[in-house]
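The next block holds one structure in the form of structure tokens; read it before the comments.
All protein chains but one are shown in place.
And now, chain A:
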């Protein structure tokens, strides 16, 4: 079967478009035209810009290795995994913010240029009531990283990822951060 788009090459990518749960159109494309597909559908999908853009900022969309340890961290309250969060850019509950704090901090800074709230505070807000028991947060992370320093481990993983996709600017930032933390801990670098 020939590719429906270029009508030159043999089709080897088949997919079915599903809109609101209904099976819609079947498509057959060659791998070259399929590559352009993301861009192609993006033009017509109104939700494209926000979710795709956010995902791009929030995680590494080019990295398909979903088995990365930190991507499996799950919020114990709402069962949102860090991987879900990267894909949908949606928090599932207030506890996600505590659970993913270390992972999202840099990205939040990228979006807002800041990572500390100023402005209105709810009248009923009392700091002590609202903090999630530390054990809940750390347990979910500890389940994955048992021995090493949690933040360091996450930073190291991110550094590896950055080098893999040749984002050397980000890699240099991460490297310096790791260095600072190690120095603060009194480690010999």
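Operating definition for what follows: a residue touches a chain if its C-beta (ideal position, glycine included) is under 8 Å from a C-beta of that chain, and two chains touch if they have at least 3 such contacts; residues count from 1.
Assume contacts and distances are computed from a predicted model.
Taking the options "ATP--guanido phosphotransferase", "tRNA uridine-5-carboxymethylaminomethyl(34) synthesis enzyme MnmG", "Cytochrome c oxidase accessory protein CcoG" or "ABC transporter domain-containing protein" in turn, only "ATP--guanido phosphotransferase" matches the UniProt protein name of the chain that is not displayed.
Think of the hidden chain as still there; on chain A it touches residues 46, 50, 54, 58, 77-80, 88-94, 97-98, 101, 104, 107-108, 111-125, 127, 130-131.
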